[in-house]
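A single protein chain has been omitted; all remaining protein chains appear in their positions.
And now, chain A:
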Amino acid sequence: MNHKNALTPWLFIGPAVLLLIMFSLLPILVSLLISFTDIDLIGLGNWDMVEFVAFENFIALFQDPLFHRSIFNTLVYVSIGVPLVIICSLSVALMLNYMSNKLFSFFRVLFYVPSITNIVAIAVVWGFLYNMDVGLFNFIINSLGLQNVPWLEHPFMAKISLIILAVWKGIGINMLIYLAALQSIPRSFYEAADIDGANKFQKLRYITIPSLSYATFFVTVTTLIGWLQFFEEPFVMTGGGPLDGTMSMALFIYERGFQYNEFGYAAAASLILFIFIIVATLIQFTFNKSKEN
């Protein structure tokens, strides 16, 4: 490379790096800084009122029962929701990949629609479906002669209800990723297996699933990050209730920050969530690497 072109690579990556610094790195740095202060609405208007409080926010967080609750709830969401999304979207993709006529493309659209539907519209409709006294779900359950289910009225059941909703909403996009991966598996693998006399299950077990490992890794990482930041569903459906049973970490941060204006406290909480996500992702990367080796 000669002298004249030394600048060229910088010019190419410049815009992207600049945007990244301005809208990603800088905000993260700022929130890191303010998590060590007591900044609130008053401080926002007048910076002289902001005080450095060292680790006080973090100490308060570790003593805040609502924050504990939100961590617990988030872990429940993640540990039930993520495997469920992966299993469901993989099964749907496998079934849709079975054939490729008009009916199957119609179903493909059908499964994808929930992920592009506005969450507020979904919340209104599902809110009625889940209604304990007049909802459709309980109407069906009642006509089967069973007891009413407290869909959104019981702290644990409400978590499950939100998970069902989020899985239903999350299948579409992951199914699409799996479908693309399925279609890129070379036909010759299956032909070879046919010659060897492998049955359907063996083909699935020894060809399809191993070939999908990259897609699975990608889906797991993105889904896990998404579910750790579980926010929209409890925000529009339950507001964190009943008895804080659906309060997630992201919702906790939002409420502290934007409802009660405790910006410093919320920033501290979001830093903890940030660490959670980084750790979870790192574990997956190392796990994936050791598997490859």
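Quick notes
Note that a residue touches a chain if its C-beta (ideal position, glycine included) is under 8 Å from a C-beta of that chain, and two chains touch if they have at least 3 such contacts; residues count from 1.
The rule we apply is simple: contacts and distances are computed from a predicted model.
Among the names given as "Amino acid/amide ABC transporter membrane protein 1, HAAT family", "Thiazole synthase", "Multiple sugar transport system substrate-binding protein" or "Septum formation initiator", UniProt records the absent chain under the name "Multiple sugar transport system substrate-binding protein".
The chain not shown here is touched by just one of A:L44, A:I87 or A:I275, and that residue is A:L44.
Among A:V53, A:L152 or A:A268, only A:L152 touches the chain that is left out of the view.
Within the full complex, the residue among A:F52, A:F258 or A:F285 touching the omitted chain is A:F258.
Seen from chain A, the chain kept out of the figure touches residues 41-42, 44-46, 118-121, 123-124, 127, 131-134, 150, 152-153, 236, 239, 241-244, 258-261.
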